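All protein chains but one are shown at their positions in the complex.
Chain naming follows the written order as A and B, and within any one chain the residues start at number 1.
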Amino acid sequence: MNIVLTELQKETLEEVFNIGMGRAAAALSTLVNEEVKLSIPSVRLMRRKEAALVLGGTSRRVCSITQVLRGEFGADAILIFPEEKSLQLVRLMLGESVDLTFVSEIEREALTEVGNIILNACIGTITNLLEGEFSISLPVFKQGDCVEIMQGATDEQEQVVMLLHIDFSVEKYEISGHVAFVQDVRSYQGFVERIERFIQKAMRS
Amino acid sequence: METQEHMVEIGPLCEQVLVTLNLGVIVVDQSLRVLEWNDWMSRHSGIARDTALHRPVLELFPGLSGTRFEAAIQQALLLHQPAILTGSLNRNPLPLYANPANKHDRLHQAIQILPLRHSSEQHFCVIQVSDVSAAFEREAALRRQATLLNDSLQAQSRLMQELEQHNDLLDLQVRERTAQLEELARHLQDVTEAEKSQLARELHDELGSILTAARIDVSWSARKLGDSVPEIQDKLQRVLNNLSEAIQMKRRIIDGMRPTLLTQFGLVEALEFAAGEMADVNGWQLGLDLDAKAQHLPEDISLALFRVAQEALTNAAKYAQATRVDLLLQLDPDEIWFTVADNGVGMTEEARNTPRTHGILGMRQRIVARGGDFELVSVPGKGTRVEVRLPLAAGSGVAPTATPAPEH
């Protein structure tokens, strides 16, 4: 299977993701009442285990919220926060004063909802722009390092995935994280067709 | 036939399931009208199923217009996105109670809003509500315990800190008192040395000159008398002998009180001389390793070391039955090391507690008063060793500032 994107397809994908994350950042900004900064998005093809390293490897503990898209193409939408900062974020919102050293059930659920809001804003925009029919799973919360989190349900570490990646940060609280779309290349054909259709429509050529 | 029978029964069964479920289920259509409102919802909202059906859900819960609850339903219907709403982030959005008749205890809610696609045109949304009050209570209790634990840990560490501070204070007091006592002891010794010095000078200047003058006169008289009166000559010779003895005695007393050798020759030579004499008398083999730089130490330090040597050598002569004695004096830039060692019988624990330990105590006192260390190591059958370390103040030591004046 040819898994090379043309420059235009890659750029288009980055722009679509950028627009999606713009909405997500706005949603997060409303939640924390602070400006959310976004990096320039990037699209890369790599093995699943390499994607885990790009997102932070085993060097630190993170919290992640994942929603799975299934339909004309499949992808895992993953939001990743450093564990410690995510606790600060959620305690900020809950107004808790006690510093427990673990993520309590309530904090975990609140964080899952935050992830849900951000990911829905992003996924909604992307699926809308690419005009697909999808079923989208409920958000799933995980703790661990990035390698553990990226393993997901599969053990296919060698599997090639497409990593759409953007960093965001809330300066005031020194919170930063990543959103990644890990695209299963088995549904790559459908995905590329969607991008092409979007380009054709944009270019009207 | 069987399949048909089966299908006939599934409808009522589903209804039964919905009635039995221990969670709230609402189904709304694209215009947000209620299509399903299960028994749990009726029980906790106080709104009966018949009242709820076919009415817009926001009419039943008017407080929820424009909130995330409404936005999430729209998202599910239009974009097919599922959403969760936690009670903590959304302040338990639905007006649901354990007992709706008295609206006191609002349920802690966990809400899931799920898209339900019947066909490409017909979209529905399922709202599922669970009561998480119990979990919430558990966590609140846990949080209270954690707070208590935190508080008591803090109190404990505060107490520990106070205790440590108190200890430090006591330590400081002990050190201060000890320093005061050492200072006092040093002062007393200095006074004693000064008094001895004064007495020695008087003995030498006054008594010495009287005795010498008397001897010169008697000697002159004896020469003049010649052999003319032998009885008187005999008496004069006896007076002369007694005067000589008195002068000798005076010298010995002076030497005892103020080490003439030390004042005259400096520490190294004084030690060599004193140790040499003792070795001759006691038949010791003598080992000397004395740093020449120590010749011109400050007077008080020289005296302290000389007294230690005298005391140690005297002890060795009296008790040790030694055949060899070693003296080692070493000068570093900032401290002095001095050792007197014999190969005698050594001392038992008891021996060190006999009255002559006063000699040992005196040695120790002199050294400690000058900020030094004193140690007496003694092994029965192997000998005794006195070890002294004295710190040197900056600028003292090898500088010839304290050269003792010659006695004569």
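Brief remarks follow.
The criterion applied here is as follows: a residue touches a chain if its C-beta (ideal position, glycine included) is under 8 Å from a C-beta of that chain, and two chains touch if they have at least 3 such contacts.
Simple rule for what comes next: contacts and distances are computed from a predicted model.
Its UniProt record calls the unshown chain "Chemotaxis protein CheY", which is the correct pick from "Transporter substrate-binding domain-containing protein", "Chemotaxis protein CheY", "L-serine dehydratase" or "Polysulfide reductase". Although it is not drawn, the missing chain touches A when the whole complex is taken into account. Of the candidate positions A:E11, A:E84 or A:E174, contact with the unshown chain belongs to A:E11. The chain omitted from view is touched by exactly one of A:L5, A:M21 or A:V192, namely A:M21. In the full complex, chain A makes contact with the omitted chain through residues 8, 11-12, 14-15, 18-19, 21-23, 25-26, 29-30, 34-36, 38, 40, 129, 198-199, 202-204.
Everything that follows uses one rule, which is that only the chains that are shown with their structure count from here on.
The distance from the centre of chain A to the centre of chain B, with each centre set as the mean of the Cα atoms, comes to 53 Å. Note for the complex: chain A touches chain B at residues 67, 93-94, 96, 98, 100, 104-106, 109-110, 112-114, 116-117, 120, 123-124, 127-128, 133-139. Considering their complex, residues 68, 75, 79-86, 88-90, 110, 112, 114-115, 117, 120, 135-136, 139, 142-143, 146-147, 150 of chain B touch chain A.
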